Every structure is written in C-alpha cells, then in structure tokens.
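Left out: one protein chain. Kept in place: all the others.
Moving on, here comes subunit A:
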Amino acid sequence: MRKSALLAMTLVAMLSLSACSGGNNGGNNGEAAESGNAGTNANANAGAGGNAEGDATATNEGAANSEVKGEVTFLTNRTDMIDKEYNDYEKKFEAKYPGVDLKFESIANDYNAQLKVRIASGKYPDVVLIADAIPNADFPKYFAPLDDISFSDELNFKDLKSFEGKSYGVSTGGNTFGIVYNKQAFAKAGIAEVPKTLDEFYEASQKLKDAGIVPFASNFKDKWPLGAWSNDVVSIISGKPDVANMRAETDTPYAQDSTYFQSWSIIREMYAKGFLEKDVNSTNWEQSKKDIATGKFAMYGLGNWVINQVIGAGAKSEDVGFFPFPADNSGTPKAPLGSDYFYAASKDGNTAAAKAFIHWMIEESGYEDFAGFIPTLKNKPSGLAQLAEFKGYNPTFVEAVAGSDKATQIQNEAKIDQEALVQEFVLSKDPIKVIDKANEQWAKARKKIQ
C-alpha cells in the first residue's frame, strides 16, 4: 500500500491535472460500470468446495425465533437505503425476532478495501458483504460457515464462496445479461415477437432501422459497455462460463475459430449494417438512457441493472422489456448468471442472529426486487416484470465460476485491453490482422508467465 501510494503521488505530481480527472470520471460511470461488472465478473477467487447442502437440517422456526437474541449489525454498501428502506426492514425483522436489535452501518466508497481494513483491525460487524477481495482459503479465519441455514429452495452460487466443503457466503442476488428493449419502438417497427435466433435479431434490427429508429445502443466510445462482448456473449455462445480461464491453455485465444472471434464478429456485423449509433465514436451514455426511454434507440445489450436506470430516465416500466440475447441460430435461449455481493457472518459475532438475518434477507425482505437482482432462491419468481419476462423465455443459465489468476496474469502481461481490442476489431478494415496481433502478444506473454 505504501509503495502504491508513493507511486500514485509521484504520478499525481507529474500529471497535475490528471488526478482529478481520473477520479471524477470514475465517479461518473461508476454506478453503471460497477454494477455491470458485478453482473458479469463477480467470480470468486478459488476453490469449488464440496456440496454442503446435505447437512442442512430444518430447524423448528418457532422455537428458533425466541432463541435468537441480542444485537446484530449489518455492514451494507447501500448507503442510499439507510433511514429509508432499512427502517422498514428493521421493523419487520424485529417483529419476527423480538429478541434481536438490528442495526445498519454503511460504507459509501470502496467497500472491499474498507472491509479489509475493518477485518484486519479485528472488529467488524456481524454480517458483512464479501466479493473478491478475500481469498476463499482465508474464510475460516474470519467467517462462520452458513451451511446450517435452512432455505426453502436451492441457492444460486452455492459453492462460489466455499472452502473445504463449507459455505461461507450467500449471494445477495444475481445479475444476467440480455437485450433491454423499448416495446413501443418494437411495435412501431412492426416487430411482433422478440427475436429467437441471430438471423431474426438482424431482421428485427433492419426493421427498426427502416422505421428510423437506431436499433442498438452500443455506447461504443465509452468502452465499458463493450465488455459484454468479451464476457457475457462469449458465455452465451459457448454455453460455458470458463472460456476466459481456458485462454491460459492456448497461444491463440482470439483465433478465427474462437468464441471471442464469433462474438466480436456479431458486433462488427451490426456496425457494418448500420445497426449501431450513427457515429459510434461519439456516443453518450447518459443521453442513450433517455433515447432508449423515448424510443429513439431500441435496444441495449447490457445487464439487468440497467432496466431501473432506463425507467429512471423516463420510460414507463411496462414499455421496457428484457429478453435473452440470441447469439446464434440454435434457438435455445441462454444467459450468463453472475452474483452480486455475498452475505457473510463474522465468526466472533452474534452468529445466530446473523444467520437469521441472512435467511430473512433472502426469503422475506424483497431486497432483490428492490435492487433489481435475480432472486438467489433458484425457483423464486422475480417481482420485477422485466426479469419475470426474461425468465419466461426459459433461458439456460450459465452460472459464473471462479476466475483464474493465470489467465488474468497473462492478459496483464500481454497488455491486452479487451474492450479496446473490440473497438479495434470493429473499426479495422482487416479484423484478422487485429486478432493476429493480439494472439501474438498473448503467446509471447504466456511464454513469459510459464
């Protein structure tokens, strides 16, 4: 930390203006980019532990309620819910568990880094949120196993935060990727049904274009919205969540027969056919939300988190739809599934009450609907119309797996920024040359890492 602070300081001294610009920019796109990442990349670090589901014994709830006592504090990342929704949660939770005093504490910025500091100090709240900052192997040092909470249904991401057969984290909710679209725009272009294959998708785009509507808002210039083409769409095409990890095993991850090439070719095709914004190098994220809301633009290829933002930008909820992206002509809908933060309970805290709280958050709070997440309980229908519609297409979910350090290392060594690579791939006259160069960089870096 000390060294990084020094380097940062030196850089700041040299760049003078740059520091504030970096900060501000991060802040501006933060909400979107962050939640986007949570949706697509929220992979845990290591260790697919054993299945712990068998141990869970149903406890007699009535008896348990009175046994749970004392104070329990939840360290949340949702500063915006303090004194609002959380007051309501507290009332409902304490009504169910009269012996418990539920408290909320929030961290506004950089939750992961601050949580690390709190944990290092030895004093941290009973219930915290964990993402990737803490390796799974360290869980037993800090957290209590949560296997004995009896949920009414199977959980998503059950094993992602496990170590040596015990589960230490329960997902707060899931995120997926698909096409968010304006139903009015579709109706205006005469599209009766959402496309089920890639060809139908192109046809629909053509109809939208003919109707004077921009078919697909790529937000090309801002780079981060292009991340989906290297993560989510790749998962959809391959049906496998670990394509990114498997790159570590090859010298040519971006070759012409790779899923990456296939995925990037789709957006290149859309660019060539004029289905993206008029000038992709001059797009505007904030404006695009309004344009989707008013029907000037028809579709986004992003995570479900954007739905609430489009509604916030002025769209009527019933006008906004969400369907799985048909990345091929097979006709079977697929969608990636990634987790947001995980609940974890401090091993030294009030674990009984903490477990009761986690159980309550998953089963009864309705937090996932408020946050716009896919419910953690596998078969629980979402309270959000768009997510219910999405599930109605019966997509096969490709659940995220732990990321591999090695692939990340190679990518960093090769200095490959995949989003910039997508830009180059789409704009270049000769995309083969672009991937050849990337493959060459990759192979060179891979040799160095091994």
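We take it that a residue touches a chain if its C-beta (ideal position, glycine included) is under 8 Å from a C-beta of that chain, and two chains touch if they have at least 3 such contacts; residues count from 1.
As a working rule, contacts and distances are computed from a predicted model.
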Listed names "Multiple sugar transport system permease protein", "Energy-coupling factor transporter ATPase", "cysteine desulfurase" or "Inactive transglutaminase fused to 7 transmembrane helices", with the criterion being the UniProt name of the chain not displayed: "Multiple sugar transport system permease protein"
Contact residue for the chain not shown (choose from A:S121, A:N281 or A:N379): A:N281
Option touching the unshown chain, where A:D132, A:E269 or A:E424 are the choices: A:E424
Absent-chain interface as seen on subunit A, which is shown: 3-4, 6-7, 9-11, 13-18, 20-22, 24-25, 220-223, 277-282, 284, 287, 411-413, 415, 417, 420, 423-424, 427-428
